[in-house]
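Remarks on the structure that follows.
One protein chain is absent from this view; the other protein chains keep their places.
Order of writing sets the chain letters: A, B and C. Residues in each chain are counted from 1.
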Amino acid sequence: MNKIIANADEAVRDVQDNQTLMVGGFGLCGIPENSISALVKKGVKGLTCISNNAGVDDFGLGLLLQHKQIKKMISSYVGENAEFERQLLSGELEVDLIPQGTLATRCMAAGYGMPAIFTPAGVGTEVAIGKEVRNFNGKDYLLEYAFEADFAFVKAWKGDAHGNLIFRSTSRNFNPLMAMGGKITIAEVEHLVPVGELDPDQIHTPGIYVHRIFQGSNYEKRIEQRTVRPRV
Amino acid sequence: MNKIIANADEAVRDVQDNQTLMVGGFGLCGIPENSISALVKKGVKGLTCISNNAGVDDFGLGLLLQHKQIKKMISSYVGENAEFERQLLSGELEVDLIPQGTLATRCMAAGYGMPAIFTPAGVGTEVAIGKEVRNFNGKDYLLEYAFEADFAFVKAWKGDAHGNLIFRSTSRNFNPLMAMGGKITIAEVEHLVPVGELDPDQIHTPGIYVHRIFQGSNYEKRIEQRTVRPRV
Amino acid sequence: MLDKNGIAKCIARELKDGYYVNLGIGIPTLVANYIPEGINVTLQSENGLLGMGPFPYEGEEDPDLINAGKQTITTLPGSAVFDSALSFGMIRAGKVDLTILGAMEVSENGDIANWKIPGKMVKGMGGAMDLVASAKNIIVAMQHVNKAGESKLLPKCTLPLTGVGCVKKIVTELCVMEVLPEGGFKLLERAPGVSVEEIKKATLGKLIIEGDIPEMVLS
Partner (left out) sequence: MLDKNGIAKCIARELKDGYYVNLGIGIPTLVANYIPEGINVTLQSENGLLGMGPFPYEGEEDPDLINAGKQTITTLPGSAVFDSALSFGMIRAGKVDLTILGAMEVSENGDIANWKIPGKMVKGMGGAMDLVASAKNIIVAMQHVNKAGESKLLPKCTLPLTGVGCVKKIVTELCVMEVLPEGGFKLLERAPGVSVEEIKKATLGKLIIEGDIPEMVLS
């Protein structure tokens, strides 16, 4: 069971124009930097990206926006990004805004083989327009459908040839959920370790969900909001 | 945030007759041995137990059956247990048999705040009788409701005063799911460790789901089907 | 009249020992600075952390460790990390005791609008819709009037809603109000030096004043 591939270019080899991609990360934390760069290099266009955020102007998904490779973003919070705003206002870019928990749960639903889930998020708001509302135990819920993507790109801290993944701290965020939601899931890792090195009890994403894995390189891991406290 | 209590007797102090309990474990693997013994000692009656199995005659939930404390079992597989069979055939005991994945997912649903889930398990069988069937993408699913319990009893390997839990190997099984499904969740652990000793990245059940935790003792960890291979 | 820190301090009195709390961006974040002594509170960050600690010391920032506002933070002993689905799972399941967040408008039946202004660039609701739809207890921290001087406490929200009938309490620079189940802002306390008349003037929604309204005492 060897899912290791050489590098990011090899990983994105068969991504096609107009496909739907899940891209892990929260803000710039835990994003698949290498895969994004390779997608820019490959120049695929018309992409629909399911990702909590859309990066900043010159990093993360902002790089794909810069090159006008994204047709539609499905996100919960966007816009730390001037180019994003320009494309949105000019009508070049479509945006579907989705409550963050709904987004996370719809990604998870695919990986759990659940075609739809119920959530109270958005009941009575414009998010509910056109959606089925159902009452359970006196509370209203929206029916929301599972997300599936042609490809899911995730970034993990450690991984092995079986595709088992371990994430580090809050860079976990959407990554394990999207890893479960890809028809083809591609994981880039900071540390590709020999099979048997990961403790079976500590694996966040079992390898069955991962189709390709590669050792990433040159991680920038940019910080979006550097906040510190003074040393006393 | 100190959720530590002295012992099992203290843990079960407010369990009442006729309440619904979730009890973790698969077969005899990962069952909350200390809590079960304390429930026997306390003598509460008329219990509804949600548990994948019902123990054996003289261990696990079999002990509660022996003392006729269980009114109803909600399980996926039962009956390695003569007293169970006797009570069932005599009408003393009610049994709801539920597909294992449905059982697991209904427990999880409560912890995820999802009132119901869709699963294909049981479509077209007697399990589907009286249930709503819904077609998504050409496949039929049953609507199944979340389980909630007055108390959930789980057994973990390690835990801390915040209620954070780590499970060992396949003794994990239903435990993290039931930990999320209890109005009051009681965890017994083999190793109660100082706060800060558990790696935040390796916690299986975050403490927010756990209300009481205690250091268990005298674990028997009985093996139901001892199978070995010859040394060559 | 309270400044931002005063509002935070005032809200911090609502914290109870053992609470799990989610703090929104802005004034709510400041509440963490005023947790009363002897009260242990665990902060939940909806990007996947229980037990959020203070900002790191300079030079100790970890790009893998941020809060929902994308700020660098730290963990504390006893912290737990999880994915975004479990994070909102515990929120939906009602395990978070208190959610404190900002608002553009609150209506007298507890509706809240805080994510979208028609005609302006919309950044998104983030986790706000999930939080307000799920939390058992929601306190809004905001200014009583907007920059144009118009009341943000209305009979009915004019902006697109974030959630319906969910706000339980509101703390502004002028006062503390409870949203009654049957509707209406019940005035509980005045900020130091603020008169009932000033509060009345700044409140467009139904304000309920019963008996003497005490001036709050902040330690």
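Here, a residue touches a chain if its C-beta (ideal position, glycine included) is under 8 Å from a C-beta of that chain, and two chains touch if they have at least 3 such contacts.
Just so it is clear, the structure is predicted and the values come from calculations on it, not from any experiment.
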Among shown chains, those touching the left-out chain: A, B
Which of B:I36, B:I50 or B:C107 contacts the chain that the document leaves out: B:C107
Of the candidates A:E33, A:E83, A:E144 or A:D160, the residue in contact with the absent chain is A:D160
Which subunit A residues would touch the chain omitted from the figure, given the whole complex? 1, 110-114, 160-162, 164, 180, 195-196, 198, 200-201, 203, 206-209
Please give every residue of subunit B in contact with the chain that is not shown. 26-30, 52, 75-80, 85, 88-89, 97, 99-105, 107-108, 119-127, 157, 168-177, 204, 221-231
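In the analysis below, only the chains that are shown with their structure count from here on.
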Farthest chain from subunit A, comparing Cα centres? B
If you average the CA atoms of subunit B and of subunit C, how many Å lie between those two points? 36
Centre to centre, by mean C-alpha position, how many angstrom separate subunit A and subunit B? 33
Between subunit C and subunit A, distance of the C-alpha-averaged centres to the nearest whole Å: 29
At least two partner chains per residue is the criterion; list those residues in subunit B. 112-114, 200-201
By residue number and range, which residues of subunit C touch two or more other chains? 49, 75, 81-82, 85, 88-89, 91-92, 134
